[in-house]
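Omission of a single protein chain aside, the complex is shown with its protein chains in their original locations.
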Amino acid sequence: MKKRLGSVMLACSLAAVTMAGCSGSNSSGGGTTSAPTAADAGATTDATAAGDVKTLKWAIWDINSVFYYQPLVDEFERRNPDIKIEMVDLGSAGTSDYVTNLAIELSGGGTDFDLATMQSVPQYTTLVSKGVLAKLDDFVARDSWELAQYSGLTEQLTIDGALYELPFRSDFWMLYYNPDVFEKQGVAMPTNDMTWAEYDLLAREVADPTPGNEIYGTHYHTWRSCVQCPATLDGQHTVLDGNYDFYQPFYDMVVSQMEDGISRNYAELKTSSLHHSDAFAQGNTAMYYMGSWQIQGFINKIKTGEYTEIPNWRLAKLPHAPGVAAGDTIGTVTGISIVENSSKKDEAWEFVKFMAGPEGAGIIAGTGSFPAVMTDEVIAEIASMDGFPQDAQSKEAMKKGKLYLEMPISPYTTDIETILNEQHDAIMTGAETVESGIKAMNEQVSAILE
Amino acid sequence: MQTVDGNKYRNILYRVFLYICLLLLTVVMLVPFAWMLSSSLKLNKDIFVFPIRWIPEPIRWQNYIDIWKRIPLLNFLVNTVKITVIVTAFQLLTSSFAAYAFAKREFDFKNQLFLAYIATIAVPWQVYMVPQYIFFRQLGLNDTHLALIILQAFSAFGVFMMRQFYASIPDSLCEAARVDGMNEYKIWAKIMLPLSKPALSTLTIFTFVSTWNDFLGPMIYLRTDTKKTVQLGLRMFISQYAAEYGLIMAASVVALIPVLIIFLSLQKYFVAGIAMSGVKG
Partner (left out) sequence: MKNKALSKRMRNNLLSYSFILPNFLGFLIFTLGPILFAFILAFMEWDGNHAMKFVGFENFIALVSNQRFLAALRNTVVYSLATVPCTLVVALGLAILLNQNIRGRAFFRTVSFFPYVASLVAVAAVWNMLFSPSKSGPVNMILYSLGWEAKSLPAWAASRDWVMFTLVLFSVWKNMGYYMVIYLAGLQGINSELYEAASLDGAGRMQKFRYITWPQLKPTTFFVTVILTINCFKVFDVVYMLAGGSNGILNTSAIVLVSHIYEESFGKWRLGYGSAVAMVLFLIVLVVTLIQFKGEKNYANS
């Protein structure tokens, strides 16, 4: 009798607690998207007329090392005295902290955030499929917001006919090089118009693999994108193809360079915590390609005196496929979204427009980052920044051609990423040959795409 | 005569062996610490260079100043101390309290409850992290220190450990006390607690260390900068542009100090004889 009563009570209390946990997650499930109506717009103006200040909570990363947040907020608050922005740092973008933290914060429908920054397209895709970002199409239509200024980016960001973020930053890959090394080795500098074959030759020419006095012709960060993405630049293939034979020439080039001592060893780089910018900054690396966001990093570290070996660093356009114009490169998109759960979507939209529009672009460019709206004025502004390389070639290098996304949008993104990552690691550590690694990619990804 | 010499010889051999082991131990344990210390005095780009330079040149003391300026490290330390002390106190109290019943008393459902406790230790926190976070947020506990305290204060691990130690204390002691008319609560306070000083010290050290080094919990629950903890602070030296290992190492060295102090100060409870005083006679 006693035992049974005890069991029943235990079961009841456990059930009660479990229900409490469940109800939280169901409350927002499948919520209807709220499109702004005329009534809403009217209500907002009434509220602002009444003079109450609304505060928007904005999820960002690396608040100490990204310099455009505060100027953007200051200028926006100046123009909109009834809206305040509260910035909340959710972690670093150099690790997976920001992505994980934001996704957890936006789970379960109880979040009080209004704005969220989208660090990358995969993060954007994941959050859209979770249903936590608001559709922007009605806002765009209502205010006739010109999407053409983004040079086709917003088309690539549309999922199932809807847009969930406006891009405010668009970085693309460039070639960073150290002219001092080229001079010392008596080799001609990289130009803005090199094919990958020419790049390979140049790297081999300028390199010196003598142990103890190594000069590295080039440097590859350990991401798979550093080897795989350049292969998509002829526009013939994408990461979602299912057949990756087109990676072969690039893996052959990179692996052979590594084996010949032209670049650092992948296994060493993977286990070492040597950051790619630090590797270049050692002064013994002739060139390497990386995203344009690194420009700001170099400028600042040289200013603070931490980097002393690369005072004359310069930029060039990324090498291109034969037969394709120079300037086509790999791009990433950083965007701003409105949280679906927010009750202040209209105010949030005001900030989104500001940040992703020409005024925001000016402020972002002023701190050395590349805005999504990249006009000639913006390019000139960045080029005139203190610390930016002053040669004409570097300035010209900022003119990009077609942008290929590092990872296009698809429901299979994360699964494909896992497979490609695994095989990349296997090939680069020598656990598999280039052929067997690519074969494994083909097999495993095709299995998913069926 | 021969036996005495033989014994002496074996003793000396044994002591030599002992000290060689200790030396090896110290080297194996401390070489990484030496590298940490050395790295904390270097510029970031010089840290991961081969061959390893054990003595930095030049010695960059600036790192130890920067860590206090770049992030509010003092604030973080205070926060971490606060949370750690409260959690540790809670754990010691509730765990030893519950462990007494499991070790020294018979009652219905004892084995099932104990098994349920231990079984939950096996579930990785990552698995129920999200439902728990949503639940806590509904209670209004997100962005509070209280959430972190609650997360760690009621631990199955503490109960398990204390119960094992209590099991090794002879039942006869409790029986004698009961005969003398002591109630159960007094027995716990006056007999079990004092006798389990090594176990309590152990639990203190473990709880202290695990709360001090906890990263994932503070990361997903704390939003306001002034509430953040030391581990989050360390993380702030990693950004999209670079990972500043010089500062990370310096801050890690600084963060080590309180823990080592606690460890050293509790050493006196790990001396034989303390625990068993009171058993004889």
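The first chain written gets the first letter, and so on, giving A and B; residue counts start at 1 in each chain.
The definition used in the following text is that contacts are C-beta pairs under 8 Å (C-beta built on N, C-alpha and C of every residue); 3 or more make two chains touch, one makes a residue touch a chain.
Here the structure is a predicted model, which is why all the values come from computation and not from measurement.
Remark: the omitted chain is touched by one listed residue; of A:Leu147, A:Leu240 or A:Ala267 this is A:Ala267. Only one residue in the set A:Gly91, A:Gly109 or A:Gly357 touches the chain that does not appear here, and it is A:Gly109.
Not every partner is drawn; the one left out touches subunit B at residues 18, 21-22, 25-26, 28-33, 35-36, 48, 50-52, 93-95, 97-98, 100-102, 105-108, 110, 113, 115-124, 126-128, 130-132, 135-136, 150-151, 153-161, 164-165, 167-169, 184, 188, 198-199, 201-202, 205-206, 209, 213, 231, 234-235, 245, 248-249, 252, 255-256, 259-260, 263-264, 267, 269-276, 279-280. Panel shows subunit A; residues 2, 13-14, 17-18, 20-22, 25-26, 28-30, 96, 100, 103-104, 106-109, 126, 129-132, 221-224, 265-274, 414-415, 418, 421-422, 424-426, 429, 431 of it touch the chain omitted from the view.
Going forward, only the chains that are shown with their structure count from here on.
Rounded to whole angstrom, the centroid-to-centroid distance between subunit A and subunit B, based on C-alpha atoms, equals 38 Å. Those residues of subunit A lying in contact with subunit B across their complex are 2-3, 6, 20-21, 24-25, 61-62, 64-66, 88-95, 97, 100-101, 104-105, 107-108, 110-111, 272-275, 277-278, 281-282, 293-294, 296-297, 300-301, 306-307. Within the complex formed with subunit A, the subunit B residues making contact are 43-45, 47-49, 70-71, 108-109, 129-135, 137-138, 219-220, 223-225, 235-236, 238-243, 245.
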